[in-house]
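Every protein chain but one is kept in place in this view of the complex.
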């Protein structure tokens, strides 16, 4: 049960349809997943989100698999079920092995734990960590 | 202003002191950062946290720099100031370049945005993402 | 699957029943939604929540539709599925058009993204923003 | 203490400088606030963020003041100090009165409370809320 | 730097002043802490918040110290610095020992960790946990 319907290809206008076609072309599959079909109710947001996502997740200084795992880490921490499923699947498609997945989960869990311990005690930041600012 | 004092070496008992010494030895520095000095009020939690952190962050299927960036991603999403500073500094110490940092931030921001869009519309998970379960 | 049963009218005592009746009267419908039926196990919390909600959501300096959209924004950010559904439906009942909904989602997504970018970099607050304090 | 330096005008390249100039022109002030100066380390993210923010916050089906209050609601829920300050100041500049601010806070607080009550009891979504889906 | 000024006794109207007086009487101190002085800009929210807080935190089936520790747990998880400080201080004033505090932190950290592991793997709820519903 979603708050909006999932738009089929023939229920969208040309702007949304163009994004669907780019998704298909880039991914080499005819399948357009539900997120985009829901977002298609607002073609401007659909376009902006797709363009930015494509740029952000492209190979760069970080490789695409690392980016997918970062995406999973954020999605888990935000508790976004859909994103956890879609990006875990994407990470596996890009080569994440069970061992890598196990380590990804272990880091996420560990970080969540120490985040809360630090927050609970309001630990002051060590001056030495400030050195990073100069490396901007 | 913390909720507990930061314990100096001579204010801790032997269990906490042993952890401090392991931190120094592993990191090759005499400096023990504030998190551990705050946690030292509870030697059992200090020991358990250090032992697990050491194991989780060690080289494995994922390299230590990737793990640090995942740690930053979770810490940012949880809004833990101390952890953001300490793990951003650690990632830089392990080789994160400004370009890598820029891409890390871009993924974190993008994921936060799509997490919220998906959550707002309660988009149903595509059946195809379930294929991942078999790869456990 | 809830952690408590949803109480029918004849399973509640007079305090809870009185709240149910007020909900029906104010909304002009016989339907009492599940949230109140779950909360009815604790009549004091039911009463306090209903009284405060009624006051907070009443027309005032902000109109009820704006308040519903604010409610949706908070509920999305907190990841509360039930509240997202109930308040999105309420906003539509109060006149939220598809265009307004699209803009609401766009703001929620944008804010989530810049929140994380700012938090990641620990950007110091500009002194000029403090001028607001004087406007109490 | 930020994780990156705040770039002055003469420390940026032409892409970032162009964004700074657009910010100045649109806002009618010479002041460029710290968020943009921090983000300027990554000109592509600076450009994408500014372009999208400008579009999202422009007058549309929702007026700019409502959008600023929605931004505050999300920023409070995400606990982003900088964003709370900057968008509260912006909402005031766009006409938010003390009465409106009081109601904004009341809705944010109320939503947070009922979000948690509902989440704690895992209240099932009423079928009637699903009617909204047809309104896309 | 707050978004509102902290109101002194002679800057408030009679409704807010009455709440200040009740706070003083109940706590047996002349000191009214900053939260109430900030909230006093909106006397209706001040009154509703104080009345409900007083009722919720009073001795009942749970003792006041347990309630304070629960308050700390929620405040840490929400990352509310002010609330962490004020409720940690209140818990200590009500008898929380260093040993109890250590265990409180350990539970908070452990829960945060397993919350994230479960969320990451989207573990289905065991049918046996549903038995609780009958105990409403």
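When the chains are written out, they are named A, B, C, D and E in that same order, and each has its own residue count from 1.
Throughout what follows, a contact is a pair of C-beta atoms (placed from the backbone, for glycine too) under 8 Å apart; a residue touches a chain by one contact, two chains touch by 3 or more.
Since we're looking at a predicted model, the values are computed, not measured.
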item	value
Hidden-chain contact residue, picked from the options A:45, A:88 or A:114	A:88
Those residues of subunit D which, in the complete complex, touch the missing chain	72, 76-77, 79, 81, 84-85, 88, 105, 108-110, 112-117, 119-122
Missing-chain contacts mapped onto subunit C	1, 3-4, 41-42, 44-45, 49, 74, 78-80
On subunit A, residues whose C-beta touches the chain left out of the figure	79, 84-85, 88, 98, 101-102, 105-106, 109, 116
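Note that in this section only the chains that are shown with their structure count from here on.
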item	value
Matching chain pair for A-B (criterion: over half of the contact pairs shared, by residue number), options C-D, B-C or B-D	C-D
Subunit C-subunit D separation of Cα centroids, rounded to whole Å	19
Residues within subunit E bordering two or more other chains	1, 3-4, 41, 44, 79, 84-85, 88, 105, 109, 116
